[in-house]
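A single protein chain has been omitted; all remaining protein chains appear in their positions.
All chains are identified by letter, namely A, B and C, in their written order; residue positions are counted from 1 within each chain.
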Amino acid sequence: MTQVAFLGLGAIGWPMARRVADAGFELTVWNRTAARTRDFAAATKARAATSPADAVRGAEVVVTCLSTSKHVASLLDGADGLLAGLARGALFVDCTSGDPATSARIAERLAAQGVAYIDAPVSGGTSGAEQGTLTVMVGGDRAALDRARPVLASFGKKIVHCGGVGAGDAVKAMNNAMLAIHVWSTGECLAALSRMGVDPRVALDVVNASSGRSNTSENLFPQRVLTRAFPRTFRLALLDKDLGIAAAVAREQNVPSPILQLTAELFRMAHAELGEEADHVEAVRVIERLAGQEIA
Amino acid sequence: MTQVAFLGLGAIGWPMARRVADAGFELTVWNRTAARTRDFAAATKARAATSPADAVRGAEVVVTCLSTSKHVASLLDGADGLLAGLARGALFVDCTSGDPATSARIAERLAAQGVAYIDAPVSGGTSGAEQGTLTVMVGGDRAALDRARPVLASFGKKIVHCGGVGAGDAVKAMNNAMLAIHVWSTGECLAALSRMGVDPRVALDVVNASSGRSNTSENLFPQRVLTRAFPRTFRLALLDKDLGIAAAVAREQNVPSPILQLTAELFRMAHAELGEEADHVEAVRVIERLAGQEIA
Amino acid sequence: MTQVAFLGLGAIGWPMARRVADAGFELTVWNRTAARTRDFAAATKARAATSPADAVRGAEVVVTCLSTSKHVASLLDGADGLLAGLARGALFVDCTSGDPATSARIAERLAAQGVAYIDAPVSGGTSGAEQGTLTVMVGGDRAALDRARPVLASFGKKIVHCGGVGAGDAVKAMNNAMLAIHVWSTGECLAALSRMGVDPRVALDVVNASSGRSNTSENLFPQRVLTRAFPRTFRLALLDKDLGIAAAVAREQNVPSPILQLTAELFRMAHAELGEEADHVEAVRVIERLAGQEIA
Partner (left out) sequence: MTQVAFLGLGAIGWPMARRVADAGFELTVWNRTAARTRDFAAATKARAATSPADAVRGAEVVVTCLSTSKHVASLLDGADGLLAGLARGALFVDCTSGDPATSARIAERLAAQGVAYIDAPVSGGTSGAEQGTLTVMVGGDRAALDRARPVLASFGKKIVHCGGVGAGDAVKAMNNAMLAIHVWSTGECLAALSRMGVDPRVALDVVNASSGRSNTSENLFPQRVLTRAFPRTFRLALLDKDLGIAAAVAREQNVPSPILQLTAELFRMAHAELGEEADHVEAVRVIERLAGQEIA
């Protein structure tokens, strides 16, 4: 059976790794916080590694799922680093929601060691990870993707080849940028209507039967804003990071993108105001505070 | 049977009036271009009026469906104007996609003559009008809405009371503003991905299975942009007008709305560039031209 | 000697009226707060009026200096209103930093009573008012301006005919809009440099010798921001209002103005955050807070 190393047992990494284990792969795991590595190993048959180098030694497929590409890059070097442990011919699958430029640099360094790289960020949240229904956006060689498929299939349902290295990162970032644009602009529109005395339920009812509808108006606002529930499912800090990636891609490609760039600034402001733990939908609270009007 | 006057036989007014006629109301019609008035009368049992005053004389319910509130206001005065013909107790139903401030002024002048007013803009396009499945967004007295319901029901399926006078206009404008924001920002994101070598079909496939999806990504881009069809169903000029209304509502309500205000500027620019006849989705062509990249 | 009525004895109105009195005009004053009217009359030879109507009775020239055009408009009607007291042939000089649309409506109502109107907002602050060195931006008939000149000359040094009614308002609003754009954008640039470790004094020294310089970089930042003095000389709330006027003029004229419109939103946000008493330069505090970096 294929030997797999999985690095990064965070909120979404854990259930993804769990599904890899349950699919019968011979799994070694590593997490920055050692306790979490041990807990995972205790709960499965996986081996707990003591370092990135230790984790990937002998692995045919290495999966990383960290916060940023820079975190992945920081694991490469040193005596305990990935490059010290990786064998020629291994396949590196980076499920981090990364940035194309850093991914390209990582891929280049790995290629020099005979290791193939694909970026493979996922969407679908923790519940999608638990149920194995994630969408996986892949950038890199199609042949490398084909080799990764059995592992990806353990947690992903829709596996899409987007293009060369970084294309998976870019598509993920752009999807999330659209989400951010929808959240903020729907907040603006509903705050104005609310102040005018229009019940936001009524407004959403109309919008959701009309041309202005989006996943945000159909699901996020009714379930999270109008109810004041604001569950913490996806951190604003991470969406801010994704917007930064999307904005950089548009600039790199020399595409005029005023709405995208402005929204990146707005979420930077919201992040500074609401802190690290706030959920992405709580960005609406900034509009509400400044408008003096709750959307409820 | 209730006597109804219908003023404004444009692209959407015509099929709406047609359904009013078919529902058996005793109908009088008027259009600025007399030939169109005569054509309509010839095609139905409606009476062709020679002036706004003539059209509304004796009418219990008056329906207007013009380009802007200012057009409606301009029909009020003079010997041939609406105020000269309207009887006390009549009900004025304005289906124009109007602006709340002008609607309020019209309502005030009508009230002084004992005529009730509701703003009742519609969405659903010409096909919705033909099939009687429009959504009608109503602002004004609930009692007035109840009186209007039989007429509205002839062309509308979902009839929603949004609030006081102007609330229907505001909800319509905000829905369309969201549409505009989605069209432009989806264009930005897909142009950047396309330049990077990502097939926009693949990108949309991912987005439409993810959190960034909207009516725009699910329907408008696949059917109209990727195909290069850009059918002319709803004029950019009118969406520009609607954005102006939405932007003014947000300012009037003192709600910070940077994305909405910026998008209003972008569509003003697109309107200046593409002219009066362009479809609203063609705004994407401005991004494509500046990016040097078709989304296809 | 010409009889003059002066309405609005605020921070700038008071010293303007004082100079009118000192120039020897026969002056009657009125202020919403009666105590201030009495204090002014006690300090000069001016007559204290008990109402707007009382103030303007017999006046050949009426000067208003209120917060907004809406305040001026609100004084027109009623038994105690301006229209009740104004004589045919009088000249109405509105020194309010007003908006062209409301000024036009006021001018129209006054014209119907045979009263000429010019908008004549001023710049130069309280010290300019005290020293009689204000700049006066005039909109309206040149003949009316000529009639007003003797009174304007008592507090103004540079008296500029800008165009028809509303042109003075528009020029004033645009000047202030440029000021606001300079304040905010200089704040952005210096906050970024400061975080990078560049001393903002050094940066301003360079900018003020280069193409990026402005009154804001030459005077406001060195004297008010770097010193942390932030003296309260011109309220942010008023600059927010002026931006609203400038933004509305650009929209009314159908001129794409993304920077102006965005800046209007930013000052709206700063106004909501910093309240009614903050100085206009304190808008920079919002940037500093969000950047986690003082410009000092």
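One rule holds in what follows: a contact is a pair of C-beta atoms (placed from the backbone, for glycine too) under 8 Å apart; a residue touches a chain by one contact, two chains touch by 3 or more.
Fair warning: this is a prediction, and the values are worked out from it, not measured in the lab.
Could you tell which one of C:M16, C:C65 or C:M137 touches the chain left off the display?
Counting the whole complex, the residue in contact with the absent chain is C:M137.
Of C:A41, C:V62, C:A120 or C:L193, which sits in contact with the chain we cannot see?
That would be C:L193, which touches the missing chain.
So which of C:A35, C:A79, C:A112 or C:A209 would be touching the chain we can't see?
Of all options in C:A35, C:A79, C:A112 or C:A209, contact with the hidden chain holds for C:A209.
Of the listed residues B:A120, B:A203 or B:L262, which contacts the missing chain in the full complex?
Counting the whole complex, the residue in contact with the absent chain is B:L262.
Going by the touch rule given at the top, which residues of chain B touch the chain that is not shown?
258, 262, 268-269, 272-273, 289-292
On chain A, what residues meet the omitted chain?
Residues 244, 247-248, 251, 254, 256-258, 261-262, 264-266, 268-269, 272 of chain A touch the chain absent from view.
Please give every residue of chain C in contact with the chain that is not shown.
100, 123-124, 135, 137, 158, 160-164, 166-167, 170-171, 174-179, 181-182, 184-186, 188-193, 195-199, 202-203, 205-207, 209-217, 246, 249-250, 253-260, 262-263, 266, 287, 290-293
Here is the rule we go by: only the chains that are shown with their structure count from here on.
Residues of chain C that contact two or more other chains, please.
Those would be 258, 262, 268-269, 272.
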